[in-house]
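The structure is given below, and queries will be raised subsequently.
Missing here is one protein chain; the remaining ones are kept as they sit in the complex.
Labels run A, B, C and D following the written order; every chain starts at residue 1.
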Amino acid sequence: MIVRPQQHWLRLIFVWHGSVLSKIFTRLFLNFLLSIAVIVMLPWYSSLGIKLTVAPFSILGVAIAIFLGFRNNACYSRYVEARQLWGQLMIASRSLFREVKNTLPDDPHLSEFVRLQIAFAHCLRMTLRKQPQADQLARYLSPAHLKAVMSSNSPSNRILLIMGEWLAVRRREGHLSDILFHSLNNRLNDMSVVLAGCERIANTPVPFAYTLILHRTVYLFCIMLPFALVVDLHYMTPFVSVLISYTFISLDALAEELEEPFGTENNDLPLDAICNAMEIDLLQMNDEPEIPARVLPDRHYQLT
Amino acid sequence: MIVRPQQHWLRLIFVWHGSVLSKIFTRLFLNFLLSIAVIVMLPWYSSLGIKLTVAPFSILGVAIAIFLGFRNNACYSRYVEARQLWGQLMIASRSLFREVKNTLPDDPHLSEFVRLQIAFAHCLRMTLRKQPQADQLARYLSPAHLKAVMSSNSPSNRILLIMGEWLAVRRREGHLSDILFHSLNNRLNDMSVVLAGCERIANTPVPFAYTLILHRTVYLFCIMLPFALVVDLHYMTPFVSVLISYTFISLDALAEELEEPFGTENNDLPLDAICNAMEIDLLQMNDEPEIPARVLPDRHYQLT
Amino acid sequence: MIVRPQQHWLRLIFVWHGSVLSKIFTRLFLNFLLSIAVIVMLPWYSSLGIKLTVAPFSILGVAIAIFLGFRNNACYSRYVEARQLWGQLMIASRSLFREVKNTLPDDPHLSEFVRLQIAFAHCLRMTLRKQPQADQLARYLSPAHLKAVMSSNSPSNRILLIMGEWLAVRRREGHLSDILFHSLNNRLNDMSVVLAGCERIANTPVPFAYTLILHRTVYLFCIMLPFALVVDLHYMTPFVSVLISYTFISLDALAEELEEPFGTENNDLPLDAICNAMEIDLLQMNDEPEIPARVLPDRHYQLT
Amino acid sequence: MIVRPQQHWLRLIFVWHGSVLSKIFTRLFLNFLLSIAVIVMLPWYSSLGIKLTVAPFSILGVAIAIFLGFRNNACYSRYVEARQLWGQLMIASRSLFREVKNTLPDDPHLSEFVRLQIAFAHCLRMTLRKQPQADQLARYLSPAHLKAVMSSNSPSNRILLIMGEWLAVRRREGHLSDILFHSLNNRLNDMSVVLAGCERIANTPVPFAYTLILHRTVYLFCIMLPFALVVDLHYMTPFVSVLISYTFISLDALAEELEEPFGTENNDLPLDAICNAMEIDLLQMNDEPEIPARVLPDRHYQLT
Partner (left out) sequence: MIVRPQQHWLRLIFVWHGSVLSKIFTRLFLNFLLSIAVIVMLPWYSSLGIKLTVAPFSILGVAIAIFLGFRNNACYSRYVEARQLWGQLMIASRSLFREVKNTLPDDPHLSEFVRLQIAFAHCLRMTLRKQPQADQLARYLSPAHLKAVMSSNSPSNRILLIMGEWLAVRRREGHLSDILFHSLNNRLNDMSVVLAGCERIANTPVPFAYTLILHRTVYLFCIMLPFALVVDLHYMTPFVSVLISYTFISLDALAEELEEPFGTENNDLPLDAICNAMEIDLLQMNDEPEIPARVLPDRHYQLT
């Protein structure tokens, strides 16, 4: 994620980092070259009776804009939902530990429970990003738990099971009444909601045909555009063609980035920073002496 | 569902499998032939004083694009909701079994309960896809239960009733307090929400008149389009006409696929893979020795 | 509701039943006649210096399409919400009876309770459709209950009160603990949510001014359209004018149908079929011997 | 609120009452006069080299239509949410009283509690409409309660506090177990949700800048429109200009009405009727002898 710099509106026009411009620059440059070629070739192919006008492209442009707007909406919703799920994880983690601490203030294993919670967040993050997990999780889990977690098909879910067992032991020992066990279990269920929600977003993309259809129509539109513009605009064709292409292609490219919000690209969610904030919060709630430092944006205003 | 291949943006333009192109190819080809016929016949029917211009088609095109955008939205919402319901089933299944296992760790019939849960997911999947169920369910249910389930009008609901009875027996025997029974029952209610939600999507389509009206206007628009384009574009008519038709017809066709998300077409939900993942998870949570293999996409990147 | 027939895309263009075409045919035919009149009168009124061009109608057409899209959305949301409410009734009914049956398996009056639940669904359906209720409800309610229900201003709510009393009696007799009574009461509250939600949709239409404004602009637009088209299209005016009018008027008419989803028109909800399915399910859950037959679509694919 | 009359589609075009036409008639008439002035002055200002064409207004018109559609959506959402909140109040009121009556069937002060509930609805209605409250509330509240309520900054909230105390007294006296007290308290919390939701809608308008920007662009657009139309349309300018202006101005005016849904204008919510229905329902649930008459629409089909 790019943390928005506070810049003058005029300077924003020239910002390079964080826009999708770096990704689509080649495509826009090809469009520019094509426009120049079209200007040069115009006399030749006009003589063949080939001509294009702007009017049908107006219909096409509006239709593509509407459908692109729809796809942007769909992809942005996934991004927003993903962020909300991690917000809910923050809520459930804090509430769970607050209830545990208030209900079992003298339990000698509270710091074990806090580490289980932290491990859950990191484990979920690394599963979603397909990163290796064992080293990181070894800092929070006992060897026996680590082994059980790593051998599971769904490691985060296994950590939930271990947390549930931690609470169930207290219930069986009589430190938790059924009603409070039920209440704490609901917090675990909230974390289960986050887990399955993130899995859903990661495993089920926007139907691939949407991507294909819009990709295809956007690029065919941009390829044919210079031929239609050249009759009216002549020397100005490359500039107008690149501006229109930029509008359509950049939104197509951005929608693709947002569609998979758990990656590490410019416009993806800062899961590292969120996990870090959660870890700091939980450790402070347990009044632990060593608190990790806060993750800050790098010099390109980027958080991962 | 097509698992999105990681391909260069240029290659994506030529992807065939997974787009709806195979479905609508004939219609686009007919449009191409019609455009050629229109070019040939132009001198003849112009002499009759018949002429069409692009301007009114611009109004029509924008209006159809807006309404098509609306219908796409409605159909895509059904797809998203269907996927969310199956995500909720995953959540409820894991939470239910976690609570059962933590609360009744020594119950000798836990694996029976796990199989009831798995049977529910498979039964729901097969009901939605109108597939035969008895053979598959026989692997998870006792003969008595299987008979009761198969003779019911709503087999998945009957499995919920059996699960409720399984829990109620434990309550009557004193192994479950009322509060924990209430808590587990809420998980069954969550599964009931999924069941009725899926039935709703499967049984209540988007109002048929939407489909009819858009279908009709899209095709009439595409049929009349070459007549309007030919005056300006002449030889280029077929290419522009097919491109515009492709934009409209492909989105109409895709909306139709997404409207019924429980089928086995390219853009439908991968219920087989979801049931498989749920089965693996639940069996691992019960530490069972035999875990089925994971379902993977076929060589066309498709999951069913 | 029309159950969608599986038909070839080409045949769908000619489907008559279930589209709103039957309703708006007269209006389209008037538009056709007007277009012909306009062609005939063109020389006369051109000589008066009266002329219309397509360009301003393009602005108007797009604006109306956007606002019509908005109204369609609003009306379709009501339809979807109404369907979801009935889905929630299905969920609450099954969950309520499952909990009652699991908790009070030996209660001799279970079939009375099942009939109260069925009566609630039928009573709600008939209230929403303003149909006579006494005869139908007499099949499910005891005479004393029937009298109390029929004399109430909100009969469905009175049935909820009776169900609550049925449960409260068991609580007072010691067969239901407070926690289970509370749980069952929550199911009644879910049914209360459905009841008030349906009343809200039935009693509060989309603000009437939306209907008026769009109705007026759509029809004035369609009336003035032939005058604007005739200069460019001449003999083709009637065809293009009717096609554009069809697009706008049919969506206006469909929005009107969906706005009140509880009626018995083509595109309304099949409340009869839903109540029937609920009745079958509940009776089967109680293992009753006599189960009513399923309601099936008629030969026009219609369910009411 | 206008209860929609069942009228022929042709007559609907001429309905006056309930549309926003009465409000904006002057503005449309000014637009008409301006158009005539423009026709008269055309030769003079053309000679000065001043000219306007429709094309740039096409861009502007579409942009304004899109933004107006957005604002309509925002305002309509407020209307819908306000209606849903009052629907939730109906749900919470009925559920609360049903639970109270079933749990405490022999309590001698049930009718006091019913009146507290009715007072809450009326008090909320009158607060939202900034109407005097003391007289109306005196019919439902004891003098001591009335005094406490009227001296509070948030009178409806004070009634909730009194209801909570009513229940708490029964808990302390041992007539309500903690679990049932908790359950009833949740109903009070539901009513608190309605209260704060209504306050939010009433106190936080759509950001004022939206209103300003759209107001300004819509009116400037309508003022400049005749100048652009006159070159093409000449004598037809006033009719087309007024039709386009009507489309934009009426939706702008309607959005303004819906933005504050608690007023007493044509398109506002019928809070009087909703409170009346709630009162009848609650009194009938308590089998009280005197039930007030139902509020019916006046001869203009209007409910307040």
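We adopt the following convention: a contact is a pair of C-beta atoms (placed from the backbone, for glycine too) under 8 Å apart; a residue touches a chain by one contact, two chains touch by 3 or more.
These numbers come from a predicted model, not from an experiment.
S.K.: Using the definition of touch stated at the top, determine which of A:33, A:50, A:134 or A:236 touches the missing chain.
M.R.: Only one listed residue reaches the unshown chain, and that is A:236.
S.K.: What does the interface between subunit D and the hidden chain look like in terms of residue numbers?
M.R.: On the side of subunit D, residues 27, 49-53, 55-56, 58-60, 62-64, 66-67, 69-70, 74, 152-154, 157-158, 160-161, 164-165, 167-168, 178-179, 181-182, 185-186, 188-189, 192-193, 195-197, 199-200, 204-205, 207-213, 215-217, 219-221, 224 touch the unshown chain.
S.K.: Residues on subunit A that touch the omitted chain in the whole complex?
M.R.: Residues 1-4, 9, 12-13, 15, 18-20, 54-55, 57-58, 61-62, 65-66, 68-69, 72-73, 76, 79, 83-84, 87-88, 90-91, 94-95, 98-99, 101-103, 105, 177, 179-180, 182-183, 229, 232-236, 239-240, 243-244, 246-248, 250-251, 254, 257-258, 266-267, 269-270, 277, 280-281, 284-285, 291, 294 of subunit A touch the chain that is not shown.
Assume only the chains that are shown with their structure count from here on.
S.K.: Give me the fewest steps it takes to get from subunit A to subunit D if each step has to go to a chain it touches.
M.R.: Minimum step count, subunit A to subunit D: 3.
S.K.: Let me have the rounded angstrom distance from the C-alpha centre of subunit B over to the C-alpha centre of subunit D, please.
M.R.: The computed centroid separation for subunit B versus subunit D comes out at 38 Å.
S.K.: What are the touching chain pairs in this one?
M.R.: Touch list across chains, by label: A-B, B-C, C-D.
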